[in-house]
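Note sheet for the following structure.
Heads up, one of the protein chains got dropped from this complex, but the rest are sitting where they should.
By written order: A, B and C. Residues from 1 in each chain.
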Amino acid sequence: MPLNTQIQTLGARKIDSPLPYNNLEDDKQVQVFVDKDCSQEIDPQILSLEAAGPRKKLYFNPTQAKCAIVTCGGLCPGINDVIRAIVMEAHHAYHVPSIIGIPYGLEGFIHTFNHNFIELTPSKVSDIHLFGGTILGSSRGPQDAEDIVDTLERCNINILFVIGGDGTMKAAQMISNAIQNRGRKIAVIGIPKTIDNDINFIPQSFGFETAVYKATEAIECAHTEACGVPHGIGLVKLMGRESGFIAAQATLALKEVNFVLIPEAPFTLEGEGGVLQALEQRLLKRGHAVIVTAEGAGQHLLERTSETDASGNVVLGDIAVYLRRAIKNYLNSHNVRHTIKYIDPSYIIRSVPANSSDKVYCGFLGQYAVHAAMAGRTDMVVAKVQGQYVHLPFEIVTRSRRKLNIHSDLWRAVLESTGQGTLKGMLPED
Amino acid sequence: MPLNTQIQTLGARKIDSPLPYNNLEDDKQVQVFVDKDCSQEIDPQILSLEAAGPRKKLYFNPTQAKCAIVTCGGLCPGINDVIRAIVMEAHHAYHVPSIIGIPYGLEGFIHTFNHNFIELTPSKVSDIHLFGGTILGSSRGPQDAEDIVDTLERCNINILFVIGGDGTMKAAQMISNAIQNRGRKIAVIGIPKTIDNDINFIPQSFGFETAVYKATEAIECAHTEACGVPHGIGLVKLMGRESGFIAAQATLALKEVNFVLIPEAPFTLEGEGGVLQALEQRLLKRGHAVIVTAEGAGQHLLERTSETDASGNVVLGDIAVYLRRAIKNYLNSHNVRHTIKYIDPSYIIRSVPANSSDKVYCGFLGQYAVHAAMAGRTDMVVAKVQGQYVHLPFEIVTRSRRKLNIHSDLWRAVLESTGQGTLKGMLPED
Amino acid sequence: MPLNTQIQTLGARKIDSPLPYNNLEDDKQVQVFVDKDCSQEIDPQILSLEAAGPRKKLYFNPTQAKCAIVTCGGLCPGINDVIRAIVMEAHHAYHVPSIIGIPYGLEGFIHTFNHNFIELTPSKVSDIHLFGGTILGSSRGPQDAEDIVDTLERCNINILFVIGGDGTMKAAQMISNAIQNRGRKIAVIGIPKTIDNDINFIPQSFGFETAVYKATEAIECAHTEACGVPHGIGLVKLMGRESGFIAAQATLALKEVNFVLIPEAPFTLEGEGGVLQALEQRLLKRGHAVIVTAEGAGQHLLERTSETDASGNVVLGDIAVYLRRAIKNYLNSHNVRHTIKYIDPSYIIRSVPANSSDKVYCGFLGQYAVHAAMAGRTDMVVAKVQGQYVHLPFEIVTRSRRKLNIHSDLWRAVLESTGQGTLKGMLPED
Partner (left out) sequence: MPLNTQIQTLGARKIDSPLPYNNLEDDKQVQVFVDKDCSQEIDPQILSLEAAGPRKKLYFNPTQAKCAIVTCGGLCPGINDVIRAIVMEAHHAYHVPSIIGIPYGLEGFIHTFNHNFIELTPSKVSDIHLFGGTILGSSRGPQDAEDIVDTLERCNINILFVIGGDGTMKAAQMISNAIQNRGRKIAVIGIPKTIDNDINFIPQSFGFETAVYKATEAIECAHTEACGVPHGIGLVKLMGRESGFIAAQATLALKEVNFVLIPEAPFTLEGEGGVLQALEQRLLKRGHAVIVTAEGAGQHLLERTSETDASGNVVLGDIAVYLRRAIKNYLNSHNVRHTIKYIDPSYIIRSVPANSSDKVYCGFLGQYAVHAAMAGRTDMVVAKVQGQYVHLPFEIVTRSRRKLNIHSDLWRAVLESTGQGTLKGMLPED
């Protein structure tokens, strides 16, 4: 699959940057290797990407720029850190006079929702990184791109920063297209956000590490509960609609997980090589077991629903409920006394403040987003790929969802840690 | 209600204690005031209780004593701390040669369950306080007292420490009675455990403070989620079958809760003074709301089930499910757009390690339990009442469940913190 | 020592309280037992004290009241919680129209320091409890009471809340006296603060529990370091100028401490029964050791300095430096190879936010301080004594410093936990 990594620009860059040093050549490129934990086949394996960073020449005169920030979709640790970093960088480094916050996601642009814009100043944002969530509020679902561009124009906004997930990046791309169709010069810069770590091409998205840590707390509790009763089973449901990254990474962080079920590995429940038989053996041998399931795992076992949520995602069947019933029936029919303790930490994982590592990461993302915008880039996101900050076209990150490659060393390590490599569907057929 | 606070003893105390100092007079009493947060009427308001502590003369020759420890019922932070303290005190202070752990609660005594006893030594327990849960395992439900005493006799156990809740203390009392009926000299000492803080006569049970802290983490997340969407409602279900202490205390610790529903305050949902109308007003005025409900709250609104669990407790209707539906219907019918984020932290609250304050508390409980047993006390629990460690007969702590007194300063402070004092059922009629 | 527990009032209480219920009789008393961990002899052992709480009749018309809050001395977890609670209670419960914060302690009252008052509103204080320290700033040392009263009068302040330590409470008493000498009607209410837990008559001051927790973290690190090298010695210095409460309590919470040195127990270093010989034996037997010393311990071994700090306290000799040198010399002369790892967590312990338990405590203190002031009490502090909130005259809490009673069960438990009961000076002569 050839990738077009060309970054769009609004026009010639002629304004001297106020930044004193470390400015990059305008077309500075870096080379990166394609992420191996991801299942997607990308060719070539080494790509040349535009380096993120400040440029000597700017497109916008910063003292005349007006920025807007909008946050969309579900919460994720670090959103406030990104907002803060954008405001601080635009204000202190570029002396941008006005930065406004759009309330409650894309609907904040739409007149009929009747939300008020929020003036973002350094003093307003100076402590927000200590809190989870987003001070701007968020919402799900699309809004009409033309309406949004109307608002951008009416408010004389030159630069729009969009923090959101896959769907939001698609919306941002549509906004960017609408702007170009009108021949306007408004930069649209995305900062991809996902609690599931499923943004295409980005090995680790901000907030993921924090989320994994919180997930391990829940798993630890499940383990403690499982050990506390005869044949105790701790069952934990974690986020991960289509990708099992949180479940897999938390398993590696904690070491107490015996079965981890993810969407990418099509396990079976019944029969030889099925989860139920292996669980029974584990219980009889060790007296307790811990099962972690991503919310999107095992959908092949469930009846497909046709409902969709506000973001347009199909409502998933509840694998945890299904597993509980299946385990109970199986063990009862085999006369194995047991107790299942089910934990669904849900929002606890995504609404906490970022840890210090994610704070550093989010700080860089915000700064690089401002650098990109000032230099006139548009229709792109800032991202960290293998330790390097780069510019990626919207088109690349929205092309498909990132999934865990079950041929990767990551998954191999998970299989070794859990010992579940002998189950059907877990090992790649090679 | 007159209380018999007399402590039973196994016989005359003649053995010199190996403890060098601070030994109490055998019949040392302390006076305590009755707990005001509890709804129960006790008269007189000042009681004389036997002081916990080491005595100069012992009943058992410690070097010939054999102790057993059993842990029953649900998990609670600090159980391992109590186990550790008993073992360390018995071993180091009294040089007791043998302490065994009974696996998986009372069923560990019963031959047919086929569990193996656990030898408890200082090196075995030295780090267990760093983990939640119980290293001995637990189970629910009673076992035949005669069978248990058979095992105690067969194993030459002189002293039995029972860590468990209300039902377990009743079982311990029955064991004690069976021992007396046989004319045996086996001390039975209870250390009351409850995540709900509902043990009669004990203002704050061990682990409660830790549980409250974990509860505040969940509520903080609910608050963050509620703030993150237009008209967001964070709904948190906390433990508390018959008593709202965790919900009330967490509310005071966090300050972000707008409605706290507990079993003791019979709120209404509909109409003037009902929760739904007040919630609507809060949403329209402030844009978000946080509701905390104890699992046993609002049972008057639900259909009564007749199921019981393994401990014989009635299975409660699910108030959170009921509330979600009621809120959704009400707000939809009033055309108030909203989003409900529901968090059920469940086992996360009770399976964590004790915090440092509970560690100190559990350490004292374990030590005092050993002192009491060595001096020949039986049929009693050790407890902290208003900063003083005392002996209480089983009969007192099992007489009824402790409930939150809605005339107390505690509840007044909750009403002030939430502002829900104007709701029906929250304010005492005075 | 007879105690005068009589609380002063500004005058007759005639205004109806806006609080709907739970109001106490004006002269409501509670009985409390004297704290046994404290070394001071108080007679009788049961005292009758005025109960804290709202009254039906007020002295001040709340809608015309003007409050001021000042914070003095060193930091302590929970100060911001107390400030927040005072503001919230005065504003929401009593509708007080104006509350001002005095910046940087008592010097904030003095014109020549040129500090600006801070208007305290609910929105200003709503999140401050999430931060350590004091948003008002603090300073040490006295200021002229007459100057302070001049400022109170000039600004029409009716009620002054003073948060501070022993010295500050004395200063508050002098302010109160100066007010009375002028015949003014200004309430002065103290909320005692001490990181050392050494306020007379108050078994546990706010922030103490949080401080103990942070202290255990440092001790845990010292233990890890000690175990990491041959004959490793972890040495930790904790706060405690005249009282060893933090050191003692942290020892009980952690269980890894082998020697804990406090001001109240006059240990010896040299010879039989000295710390050095016992340390050597511990090292040879177990390979590592952990020593915790309160900063005020062992002053009998050091040369007395005559310097004083800004608060007028004598500058202590550095016991940790002295111990390190003494240990090194002793072990070297005995050819015991060793490594000492010294940790001085210092400000890390006192500048963190309050934990959830201290948050609840501080919330009550702030509320009760407002209730007392509104009812016209003055020259007093609010305090929790054995689970009950009461009013205490300044005179009682400033009479002397609270010290750890080495005849108490607390100290006995410490000796048992460490095994240091055989050292000279540790055991009371009985």
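Methods note: a residue touches a chain if its C-beta (ideal position, glycine included) is under 8 Å from a C-beta of that chain, and two chains touch if they have at least 3 such contacts.
This one's a predicted model, so the numbers in the text were calculated from it and none came from an experiment.
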* **Touch with the omitted chain, as defined above, among A:R184, A:K255 or A:H300** => A:K255
* Structure fact -> Per the whole complex, from A:T216, A:S351, A:T378 or A:T398 the residue touching the absent chain is A:T216
* Structure fact -> Of A:G73, A:G298, A:G363 or A:G376, the residue that touches the missing chain is A:G363
* Using the touch rule from the top, list residues of chain A that touch the missing partner. => 20-22, 30-31, 33, 35, 46, 53, 84, 89, 92-93, 129, 203, 209, 212-213, 216, 249-250, 252-255, 355-357, 359-360, 363-364, 367, 386-389, 407, 409, 412-413, 416-417, 419, 421, 427-428, 430
* Asked: Hey, which chain C residues sit against the chain that's not shown?
  -> 75, 104, 107, 113, 115, 131-134, 137-139, 217-218, 220-222, 224-225, 227-230, 341-348, 351-352
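Following the convention adopted for this analysis, only the chains that are shown with their structure count from here on.
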* Calculate how many whole Å lie between the centre of chain A and the centre of chain B, each centre taken as the average of the chain's C-alpha atoms. => 40
* Structure fact -> Averaging C-alpha coordinates per chain, one finds the centres of chain B and chain C separated by a number of Å equal to 30
* Structure fact -> Multi-chain contacts in chain B, i.e. residues touching at least two other chains, fall at none
